[in-house]
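Submitted below is the structure of interest, expressed as structure tokens.
Omission of a single protein chain aside, the complex is shown with its protein chains in their original locations.
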Amino acid sequence: MDGGAAVTASAGARVMHAEQAVFTSIRSPMGEGYRIVAASRGISPDEKRELVQSAPSHGSLCDSSPRATGLASFALNSGRRCIFLSRNGGTEHTGRGGCRVLTWVLVMEPEVFRRFRCDPFEVEGVVLRETEGKLPGTSPARMEPIALPAENDRRAAHADQLGTPPKRDLNQVTHVLSAMLAQRRTLVVGAPSPRAVLRLVLSATPAARRQRLSVSYGLKFSPGRRYEFILADASPSEIERVVRDHEIDVIRWESLSTPARSPFRTWLRFVRQRWEAGRIGEVDQLSAELTEDCSPMLLERIANLCEDLERVPAADSSLLSELTRRHLKARPTADVQRRLLSEFHAAAEARRAALEQAEEAAPAEGEEAT
Amino acid sequence: MALGLFSRNKDSASSQAITADRPYIPAEKVKLTGDPLRQALQTRRFGRILQGRRQWADHPDFKKTYDAASQALDECFALVPEGFVSIAMSIFDQPGSPEKDSETEPFLLARHAVTNAEYQLFVDAGAYEDLELWPEEIWPHLIDFKDGTGESGPRFWQGGRHHRDLASHPVVGISFYEAAAYADWAGYRLPTEVEWQMAAGWRIRSSAHVHRRYPWGDALNLNCCNIWASGHGGTLPVNACPDGAAPNGVLQLIGNVWEWTAADFEAVDRDGRQVVGETLLKVIRGGAYDTYFPWQAVSAFRSGLGCVARAHNVGFRCAMNLPQD
Partner (left out) sequence: MSKTVDASPKYAPCLICESTNAPDAILCKQCSAPMALVHEAHAQEREPRMVSILGDSNVGKTVYLGFLLDMLSQRANDFEAVPRGAYSVDLQQIVISHMAYRMFPPKTPMETDEWNWTYYQVCKRGSSPKWVDLVMPDVAGEAIAAEVASPSTFRIIQNLLQKSSGLLLLVDAALAANGSAQPDFFALKMMSYIDTMFACKRGKRISMPVAIVLTKADYCPECFDSPRRFAEANLNRLWNVCESRFSKVEFFASSVVGSLAYATAGDNDVVTPVPLHTALRGVLEPFEWMVAQL
């Protein structure tokens, strides 16, 4: 697999920009409490209003520990992509209980988001690298749009950070992936490491789905944050309310077993096998290339192609013929499918040649033996 | 109709709330005699008289005056026996919280809080102008110790006079320093915190180590005190709620008004952090007529107030050491 392929959007500029803002609670001469305390000029008033409506306020992190974090990624009404990077901001200036939440807000054009393969974790990784890990404080004096270079090597670094899930969790993670692909509003409750689960599941979700998807982890469920896919903690009464009032499917991590029959079962099987083998980056790369379509049929074909491509080097003539016949009349509908088919045919051709060579060599050896 | 029994009505007749429809009626001025010793008796400075043997030994009326003062002292003060006190040093008084244990010696405690009428005598004697009564660091603040019309006196007075109808109510609107100055002027002092708690909790030194939640016992009885739940809405005369007396007859240690003590308020929170005020906090005890939580009006509960605060619900009572005869 070519791990160095750039983002599927046009190469374009080497530096991209995102608007930024900080939403938190401070006391200042202009007022106190949660609000946008600083913002770069490019965020419109309507966008600011949307941010205020949905940004996490006091005690909104599921975890109240000092190192708690949360993330949300969603499309604003303006069409731009917004990412919340939230963390525990310590005690509020009023000294009252509960944890103050400090949210770094990034707003970017859809094409910029696509250059990061529609992966908010990739955006997060890049902004933290560009700022050398220095997150904005509670009251930055002035904010300018943040520059985000689009290097090719960051993807490999990003994929390397995705750890292999423990075997015992693979069922659950696969189930969660199935829910994400099904395009139904879902709340996942009780995941042991919500951030890791979301990163992994996103890495196996086609970019075509990711670019429209709104997700969050680490933030308490709230009707004001109408995200499609949420990983959060919730009490039984909250779960009941969510189910009753908001038509959301609730997945309880502890009670997950084998995923229900899904139209994406082939893709899910393929992904699970790759994860079990530690080949996270491969799945990540494939997903990133699926920028136009994420239908069950295409994903099934991609999965089959990848698996068959792997079988070619060791295939005998009969298997090789079968594999070749399977993909002979394929009409690719996506670039990645075209690429894989091309690789398949090249590999099959090479294998055929190798087999023929071996066949020719075998009778000569037999004659020598006799 | 039966519901009417449970309503909490304000007893406006006993309230300190002087509203526009209740004109301020100043108390009449008491003519003070010119003779210092007789004036001391007239102004109820019994402690001063007892302490002033040498000063007034040559006065022709000294023995008569001294005997009168002694008798008045017996009527106004009660003996609090030796005891044992545990002071909670955390603001969250729960089992296991830090405490400071102290033993108390016997002392005399006033049977009731200082009234407006008694305090009037202090004001009329010109005590606010007598710098000897005030610590030097407070001298610049004396200009703030004014009443509603700018005269020297408690905050809620007018024209240097208390309201005639509140003569027997505890004086309020006075800072810690004003309370201490009165006590000194009268020949007494403020009780220490441990003394106050001993008087209210009555924890006599014995193997039993039993202390009372209230001066009258362990059960809350709204007839024995004046707190918010009692429904009076204001202060009562200092001799009200006689059923709430401590075993030695001291009245209203719980409720009516908080009482200044001589102690600095020192405490820590649950995380061990010091609890401090914008100014020095002095300990106040006992709760008041507007104390909403009954558990903040018990013998062991302690609070603090800024030393120069002149609150509507804080008064004081005096203490003195046992006379050395």
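Observations on the structure shown:
By written order: A and B. Residues from 1 in each chain.
Note that contacts are C-beta pairs under 8 Å (C-beta built on N, C-alpha and C of every residue); 3 or more make two chains touch, one makes a residue touch a chain.
Since we're looking at a predicted model, the values are computed, not measured.
Here the chain not displayed is in touch, across the complete complex, with A, B. Although one chain is not drawn, the whole complex shows that of A:59, A:190 or A:296 it is A:59 that touches it.
Only one of the listed residues, B:70, B:97, B:168 or B:296, touches the absent chain: B:296. Mapped onto subunit B, the interface with the missing chain covers residues 3-4, 6-10, 91-92, 148, 155, 228-229, 258, 265, 268-269, 271, 273-278, 281, 284, 287-288, 290-293, 295-296, 301, 303-306, 309-313. Touch with the hidden chain on the side of subunit A covers residues 25, 29-35, 45, 48-49, 52-53, 55-60, 90-98, 220, 222-224, 240-241, 244-246.
Assume only the chains that are shown with their structure count from here on.
Separation between the centroids of subunit A and subunit B, computed from CA atoms only, is 70 Å.
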